[in-house]
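First, the structure itself, so that you have it in front of you.
All protein chains but one are shown in place.
For chain A:
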Amino acid sequence: MSVDWSWIADHTDDLTTLTVNHLQAALSAVFFGLLISLPLAVLAHRVRPLRGLLLGLSNILFTIPSIAVFVLLLPVSGLTRTTTVTGLTIYTLVVLLRNTVEGLDSVPQKTKEAAKAMGTKPLRALLTVELPLALPVIMAGVRIATVMSISLVSVATYIGDGGLGQLFTDGFQRDFPTPVIAGVVLTLLLALVADALLVAVQYVLTPWNRRRREA
């Protein structure tokens, strides 16, 4: 199995388009996943009985095979980008929800009491005290969700989307390994770069952790 380099040279434009397309689907899913899981996590953190229910529900969603999730969405949104992003979002939920709840749990009780004693209103305390302190654990979840989504986008190739995953069906149908290898390598690279960028984002967002380490 050898790589046909001339095919790659001839298709750099296509590969670039597919990579951008791929990344766009994965990042949209993480964005919507955060949008949904943040309020749910706050709810699960505050209301104990809801916690087991929400986490258990997201665990069950996670066991459904990804191809099935995409197909099940077909009657609702058809062969569109919406189906891809919705399916991926469902998958990011389990990681994002769990990590956000754990992050909020990890905020020391005394810190919360101090914020309250200083007259900080609950919403303000959540936004300026609890969420920033929970950020490292939340970011760990965001990293996992991003890498996972980047890998999962290719499954949507069965419903006619799938970014770099289209290279897999293409190679499979033509019995031609080069696009498949290119797709796997580009997916891995994309995941690696995205993960490294998120580490950098976390570094910028949590200056207090940095100072502590230097001290």
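Quick note on the criterion: a residue touches a chain if its C-beta (ideal position, glycine included) is under 8 Å from a C-beta of that chain, and two chains touch if they have at least 3 such contacts; residues count from 1.
Everything that follows uses one rule, which is that contacts and distances are computed from a predicted model.
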{"item": "Protein that the absent chain corresponds to, by UniProt name, given \"Heavy-metal-associated domain-containing protein\", \"TonB-dependent receptor plug domain-containing protein\", \"Glycine/betaine ABC transporter permease\" or \"RNA polymerase sigma factor\"", "value": "\"Glycine/betaine ABC transporter permease\""}
{"item": "Sole contact to the chain not displayed, among A:L88, A:L104 or A:V155", "value": "A:V155"}
{"item": "Contact residue for the chain not shown (choose from A:V20, A:L35 or A:A68)", "value": "A:A68"}
{"item": "Missing-partner contacts on chain A, residue numbers", "value": "1, 59-60, 63-69, 71-72, 74-75, 144, 147-148, 150-152, 154-155, 157-158, 164-165, 167-169, 171-172, 175-177, 180-181, 183-184, 187-188, 191-192, 195"}
